[in-house]
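The following block contains the structure, expressed as structure tokens.
Let's turn to subunit A:
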Amino acid sequence: MASDDKKTLGPTKSNESAPGGLRSAFSRKVLVDSVVRLSPKSLLKNPVMFIVEIMFFIVAAMAIVPQAFVPVASPSLQVFYVEVAAILLITVWFSTLSDALAEQQAKSTAGALRKLETEVSSKKIVTEDWTRKIVNVKSTQLRKDDLILIEKDDVVPLDADVLEGIAMVDESLVTGESAPVRKAPGDSLIGGSRVVSDTLTAKVTTNPGETFIDQMIKMVESSKRPKTPNEVAITIVLIGLTAIFTIIILALLGMSVTLGLGADLSVLIALYVCLLPTTIGALLPAIGLSGMSRLYKSKIIAKSGKAIETAGDADVVLLDKTGTITVGNRQAIQFVPFEGNAEEEVGEAAFLSSWNDDTPEGRSILSLAYEKGFVPKELNSLALSETYPFSASTRTSGVKITHMGLTLPKGDKSGRDRLRIRRKSSTVSEQGVASRIEPEIEIVKGAPEAIKKNVASVPPNYDLIVEGISAEGETPIAIARNREAIGIIRLKDVLKEGIKEKIQALKVMGIRPVMITGDQPLTAKSISSEVGIEEYAAQAKPEDKFNIAKREQAESRIVAMIGDGTNDAPALSVADVGLAMNSGTEAAKEAANMVDLESNPAKIIEVVMLGKQLLMTRGAVTAFSIANDVAKYFAIMPVLFAAAIPELQALNVLQLGLKSAVLSALIFNAIIIPLLIPLAMRGIAFKPTSTMTLFLKNTLIYGVGGVIVPFVGIKLIDLLLVGVFHI
Partner candidate 1 sequence: MTENKEKWNFKPIIGLTVISLLICGLFFPLLVTGIAQVFFPYQANGEIVQLNGKAVGSNLIAQNFTLPIFFHPRNDSASGVDPDITLQDAYSQIPRISNATGIPADSLTYIVNQNQEGTLWIFGSPYVNVLRINLALIKEYPSIYSGFSG
Partner candidate 2 sequence: MIDAIQAISVVLILGITILIARLIAPYLVRVYNRSPSRLDKVLNPVEKFIYKICSIDPEHPMGWKQYFLAGLLLNVAQMVIAFLILVLQDKLPLNPLGFPGLSWDLAFHTVTSFATNTNLQHYNGEATLSIFSQMTAIQFLQWTSAATGICMGIAFIRGFIVGSKNLGNFHVDFVRTITRILLPLCLIASVVFVVMGVPQTLNASTTVTTLQGTTQSILVGPVASLDSIMQLGTNGGGFYGANAAYPFMNPSPYSNIFMISLMLLLPTALIFVFGELLGKKREARPLLWGAYILFGIALVIAFIPNIPLVASGIETRFGGFMSNFYTVTTTAATTGSVNSALSSMHPLAITSGFLGMFIQSIPGGKGIGLMYMVMYIIITVFIVGLMSGRTPEYLGIKITGRDVKLVMVAFLIHPIIILIPTVIAYASGAAAAIGVGGNSVGYTQILYEFTTSAANNGSDFLGASGNTTFFNIATGIVMLIGRYASIAILLALSGSMIVRKRGGTTGLKTDSPVFTIVLVASIIILVLLTFFPFLALGPISSFFRGLTNGF
């Protein structure tokens, strides 16, 4: 998780798609695969390349029996026909090679995914005759709602929810996070993770073969992967262009035959193939597939290619403050007593109320109190205490200590680590040192607004202190003992590294970030303005996310958001792009269309960038491909009717030789495919700027560049052909 924050914006740099990685991907398997794909049947799904192959067969036939093609062929040009046929075949092969490479990349992705869910043996809990029995079954035999027992060193067979027990689980294989994670009842287990301590009873939440990972594998492996709406539309453009060029070539052939213009069929075919959108036709499948692979490199699983594209269209991104804008753990930095209370009192109450609080905040309160030496004497009674866990409706948590036990000797600062404290306290309690008895202590801590309602009387400077803290962007937690407000815990939010730049990037691209937080308006305002967000929803409840998403959509905006809790599920399902945290609940993951295995909410921004990159790459290669045709006309048209209309030599701006013109244009047309494979697989580089700037920049590079580059390229190839090969 930590490594992620330092990632640069924009295209994800991945090792495999770097040039070195590409070379290593050139395995023998890929080569064989690319040749197998040359069969006309497997080319059928790529109409442009299919036509090129048919053209190859025609020219090959011309090379073998030129006399059969008179008057549109001449036996003296047999060698030339062989050359043209060879280049045509190579053109098709470059296309199948690009497919094979992308497929290979996808397969390695799928392979990595499949590792996550190798078949393992698992312990299914069966209740027979009122007795529980453990049956050893294969993970594939498990079904949703089955109960399983997972002991130390067992692999979690499928996604499941913990019912009983507490254990440490190693999720590194799935998420890359190396430290084991503590799992308690209610937590979700990820299939493929490993229990490293203790034993858990859990309920399976998915059927084998239906997990997100399965969906992802299916998507990257299936050759019938459904096309995204934009891919469909581009394919239609390509078919349309193919139809136009087919008509042009047929008309030229017809004119040449009826008017006796003497065009050679092979030259006409060369012009045809050069005009066909072969570049984008060859690379389109690879672009989509590698986009998916790149997403997985960021440890995000998308349920469909469409979701990635939609992310590129996002108008509004709902960002949870905690985890996205600030690091999850707010740090307690100060105990502020109200008048008549001592700092120590507040610290001790905070200590007690946070003892069972597992949140990072709770831990930071404990360590602050411990550091300051505010260790309460009631500590040893905590074992008998009654804990009120945090409730979203009251927005408070607390503890009630009814029977007073032993106290911890003061001044023991030997351990700041909570685990060690716990160990210490248990040993201390055995020493049995009695202390003063207080009948009952009830400590409640929570949002100042909520605590205000909970206390008998509100101290006069209550609001002043609360607002003062909030206004500084820090979070006040009020603490009350026996319905008496005694003080405030000051929690400081720590901004995520680089978040300001990421927010700025979103804004520059015309995407509106909205911060969602449970904090008070003042705190929310302070933090949002610190990172540059204008819009925020403070004191938000989970259903607010849903409402905001709905509201934005009613104004026809595309909404992207993240979520983890079950409460987020409705919002995730309405959002156009919903990114669920893998650490979240099953319901959330089901409702979302993407899941982040690393559970890093800040990655929603990366997803948006990747979506944009995917769309831009497709557009750039399409525009480049079409713009290339201009130069090809200038190369081949003068040659086509050279005998009958010598005046057209005036169009021969590149000063190409007769045969060399055709060969150079064809070679350029072929060679541009492998040259652009890295671009297709890596995506085009871009810096986040406004839509119009991106548009202008890419249009200049790939549109205008697409017109100029082939003029240069064709001339260079011509010089090579004439100079070196004397064609």
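Basis for inclusion: all candidates are chains of the complex that A comes from, given by their letters.
We adopt the following convention: a contact is a pair of C-beta atoms (placed from the backbone, for glycine too) under 8 Å apart; a residue touches a chain by one contact, two chains touch by 3 or more; residues count from 1.
Please read all numbers here as calculations on a predicted model, not as lab measurements.
Touch, as defined above, links subunit A to just one of 1 or 2 in this complex, and that is 2. Every residue of subunit A that touches candidate 2 in the complex is listed here, in rising order: 229-230, 232-237, 239-240, 243-244, 247-248, 250-252, 254-255, 258-261, 275, 309-310, 312-313, 315, 509-511, 555-558, 611-613, 615-616, 618-620, 622-623, 626-627, 629-630, 633, 637, 640-641, 645, 647-648, 650-651, 686, 691-692, 694-696, 698-699, 702-703, 707.
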